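All protein chains but one are shown at their positions in the complex.
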Amino acid sequence: MAGVWINQILQGILLGGLYTMFATGLSLSAGVMRFVNIAHGDFIVLACFLLLILTTSLGLNPIVATLVILPVAFAVGFGLQRFLLQRVVGENVLLVILVTFGLSIIIENGLLEGFGADPQKVAGGWMETATIGLGGGINMGLFQVVTFVAAVAVVAALDLVLYRTGIGAKIRAVSDDVAAADLIGLSSVRIYAVAMGISFVTIGIAAGFMSIWTDFDPASGPTRLLIAFEVIVLGGLGSMWGSLMGGIVLGVAQSVGAQFDIAWQMLAGHLVFLIVLAVRPQGLFPKY
Amino acid sequence: MTAPTLTLNALRAAFAVALVVLAVAPFVFGATEIVLLTEFMSMLVLAIMWNLLAGYADIVTVGQHAFVGVGAYAFFGFAALANLDPYLSIPLAGIVAFVIAVPAMALVFRLRTAYLAIGTWVVAEVLMLGAGKLEAFGGGSGTSLPISIVLSFGHARDDRLAAIYWLAFALAAIALAAAYFLLRSRIGIGLTAMRDNEEGAAAVGVNITRARILCFLGAAPFLGMAGAIITLQKLRIAPPASFSITDWTVFIIFNVVIGGIGSFEGPIIGTVVYFVLRQYLGELGTWNLILLGTFSIGIILVEKRGLWGLCRRFLADDLIPIAHKPAAPKT
Partner (left out) sequence: MATNELLSVEGVSVFYDKFRALDRIDINVGAGEIVSIIGANGAGKSTLLKAIIGQAGRVEGRIQFEGENILGRATADIVAAGMMLVPEGRRLFPSLTVEENLRLGWAVGRKGEFGFAELWRLFPALEERKRQKAGSLSGGQQQMVALGRALLANPKLLLCDEISLGLAPLVVNELYALIPRVKERGIGILIVEQDIERSLAVADRFYCLLEGRVSLAGHPREATREMVMKHYFGL
């Protein structure tokens, strides 16, 4: 019996890897620009559909397809921030929330119009089916393990970019004080756009793993947004490694909840989030 | 009298006439129109409340469908399960929404701005998923309102529709009046000052935290009662329908943004525009939402105060003046 629970916790931790990927980009954009892109989840789903087209119509390998969309994702994020969001950023957070909310609805219904409501999935081939046995009846899917490792790598890479590179210092500077950055010739408009571009690269990566891991349909976006949001609040706002911890906590909560009753999966995750919010609003692993 | 003032007076007259006509609508219109107008009134209540929260109290909620759903379920509980008087069940549903709003507020107020927005969404998800676990309420698939309850609002169809309409009309009228008096009170002035200028509120001397709490808790019973009335129209409860984010939050946000967020007239104009569009464009389904989404983003880029903001460029004053002060002195 204990084996079942250990297995659920293990699967939850691995699921946490995927959730961390949903969250890193949101954490970056929210941390730097002080607004939450409500369409974050819908952009993940949009990227999943893009991958679906690339893998089915063009017959690309999913890994190649993901690599192909990364530069596209950067460009979309950069352009979105530079040409749309920048026009409403700064004066009032309300407007950014409303614009990204509008985008979310447009994407969701655009996908519905284009692809219908049926669940879709990208075929991962042998990667999907291979498992690693740990004995005692506990098996880990190879793909799930790879996803987790990739999530750790994404967090490490973002942390490195933010804290060890010139552009990272610029991003943190703008996050500290936009007006001061502009005064000394650090163009916040440009840095915001780059930060959003990077955020969208993580969206592309997350989509690469999600599109193989689970079914998705045009209405899958909001759930991904809520997960990403819960992960960054759980982990402590603005902390990249905290996101990994937040992802694991949420993944384990859902996985253990599902063991009681499959219908409890989402609810268990939300409840853990609300409980943490009630008792530790600064998150489980605050940065400072 | 100048031309803008004339136009303004004409608009005010039209508004007054519309109010009178709406008050006696069941004597004037047929069943189809009454059904539509009832729906209009409940949407208007939701729009007024969302505008109050997002446009004045700095609480951009994306989870207002939570309280509509709670109201629907509470109404069903009181009227169908506890067999209380259906009329009484409506205000009781409002009270339940209020009671649920207290812990919800305590949680989401720990978050700020955009985080708060998504926090309200999570709360709504939890309530919807929770509602699906209530076996007495039909579980995940929901259940229909017993026919006896429907009949208690009138045995003849027209009487019933009229009764439900007047309930919706009364709720909308009270909501409008409540918003009007709130915004004209010191609290409203403080909230407006805060919205327009961070330091402004302190100067007015209003406790902003308390004002925001008041707005959040004050909106909940209206949303709950609207949920009860919506249930009387839809005749059933079900988690995804009663807690519909699309119907009770997405459309509402678009309506208010298009009409003019942060103005008293905005939600009214937005809801009218929405119903007119829906009548003329028909049920476009997904395209409806795509168009509304694009339209509202366009509105935000052109005039963040929406259609009423555009009108105000040509009008001397608001339709329903809320501000006491003439024009803010330039510093």
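A and B are the chain letters, set down in written order, and residue numbers restart from 1 in every chain.
Keep this in mind: a residue touches a chain if its C-beta (ideal position, glycine included) is under 8 Å from a C-beta of that chain, and two chains touch if they have at least 3 such contacts.
Not measured: the values here are computed from a predicted model.
Novice: Spell out the interface residues on chain A facing the chain that's missing from view.
Specialist: 166, 169-170, 172-173, 175-177, 179-187, 190
In this text, only the chains that are shown with their structure count from here on.
Novice: Return the distance between the CA-based centres of chain A and chain B, expressed in whole Å.
Specialist: 32
Novice: In the complex formed with chain B, which residues of chain A make contact?
Specialist: 30, 34-36, 38, 84, 87-88, 92-99, 101-103, 105-106, 108-110, 112-113, 222, 225-226, 229-230, 233, 237, 263, 266-267, 270-271, 273-274, 277-278, 281
Novice: Touching residues of chain B toward chain A in the complex: what are they?
Specialist: Listed in rising order, the residues of chain B that touch chain A are 54, 58, 60, 62, 106-107, 110-111, 113-115, 117-119, 121-123, 125-126, 129-130, 132-133, 140, 245, 250, 253-254, 257, 261, 286-287, 289-290, 292-294, 296-297, 300-301, 304.
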